[in-house]
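Missing here is one protein chain; the remaining ones are kept as they sit in the complex.
Take a look at chain A:
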Amino acid sequence: MAALAFPRHIHTAPKPSFFNNKPKTKLRTRISVQSSLTPPQLGFSDPFVLELAEALEDSLPSPSSSKLSPLEKIRDVSSETLLSTPWPSRKDEPFRFTDTSFIKNSKICPVSRPPPQSLEAPLASPEDTQLLHLAIVDGHIVDSSSNMSGLPDGVYVGSLSNATSESLVKRVGEFVCGFDWGDLFWSINGVGAPDLAVVYVPAGCRVENAVHLRYYSVEASDVGSNKLPVSNPRVFVVVEKGGEVDIVEEFMGGDPNRCYWANPVLEVVVGEGGKVRHSYVQNQSPCAAHIKWTSVRQDAESSYQLVEVSSGGKLSRHNLHVQQLGPDTVTELSTLHLAFNEQTQDLHSRLVLDYPRGSSRQLHKCIVANSQGQAVFDGNVKVNRYAQQTDAGQLTRSLLLEPRATVNVKPNLQIIADDVKCSHGAAISDLEESQLFYFQARGIDLKTARKALVFSFGAEVVSQLPDASVQKKVENQIRELLDPQ
């Protein structure tokens, strides 16, 4: 029943269930066969993509074991789709407003060096290291910089390759290739991911402390060098029936003159009645490209909450896909995009409802405070035939603070079921004059008033970050953006 709608750019039909995981029989040599630059049989392989795929393939060590690990399975499937996917152009609807030529025109080189086994001090502040956190450097998991003490029994956070439990590896293997909605960047990650980080929460287990995933891009080039090292971090979160966990993803930029391309993928599977609260903070270098995929599958009565604050990157895109696998799910998405520099902030979200009584709330806010800045939002909610009594709400609000600042918003609901409650709205504005005057009438100058109002616009999303320390950090980042030194 999930196969009610076929997206145009996907060549395989969505599978009805994510438990469909028959082992593929493809050989790992597929890539090297195709990368010999002979025209591929299907006739529409993009030479640029082929070259990139080959480079990614070469950057990774060849598989050691004969048994197909989940990561290798991902690589296989991804290389297959990669070959039939050209680099997106502005003519493709999903990229109509998002120009990826900045990446394409750079000399992309896969990160080759394995990262240092311990990170330099400035990457993590001392109080942060106390937290439950996993450091992911250029896509590699760095155990020495991580702190995983005090996890409940049965919970695993770390590289899949270090996991000792057979059943865990097997369980993850059941899920890894059950997502068919990805695009080119999803496949690039699948081919290039050097490691697979796993967060596993067994049935009925509630993880008290948030699991922090810290992503660093260590390999970078200088501005003007036109080189763009790409890294492909990949994380898989499995929460079994009744389990609960908070995931905090933080992407750190560091030096503002560093150029790199982070191409991360996060997959989340929430079992029946499970709860995942996901915070995602993107603060990459203003010269970086950041293309992220988040794919969530929600079983019956599960709940998934996302709070995102993205402010970094020259080109930043978040592809978010939430798929319902059973009835009575709760989905809450709150996102804040800030374009204070010459940059693009893009959110492409899709929520697919196939079962009854799902409830979803989506709030997307963006602030564009640069005349060369741009925000893009395409928010799709599909309420398919069996998704009766769905309650879906979607609201997007944008603040344009400079002349020629641009926002392209496309909230859209596709409803096939006939007994649903759905709403959507979009508002684009400058700050309210009446509010500004209220500040002035109390002796507060216009500049301070504007800052306070911009800050408060974002506060609606920021205040939903469950972790107080993360919230504080994000507030400080926004204050810095408002008041650059």
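Keep this in mind: a residue touches a chain if its C-beta (ideal position, glycine included) is under 8 Å from a C-beta of that chain, and two chains touch if they have at least 3 such contacts; residues count from 1.
What we mean here is this: contacts and distances are computed from a predicted model.
Missing chain, UniProt name from the options "Actin-related protein 5", "V-type proton ATPase proteolipid subunit", "ABC transporter I family member 6, chloroplastic" or "Calcium and integrin-binding protein 1-like": "ABC transporter I family member 6, chloroplastic". Only one residue from A:Ser101, A:Asn162, A:Thr448 or A:Asn476 touches the chain missing from this view: A:Thr448. Across the entire complex, the residue among A:Glu166, A:Asp418 or A:Glu433 in touch with the chain not shown is A:Glu433. Mapped onto chain A, the interface with the missing chain covers residues 432-435, 437-446, 448, 452-453, 455-460.
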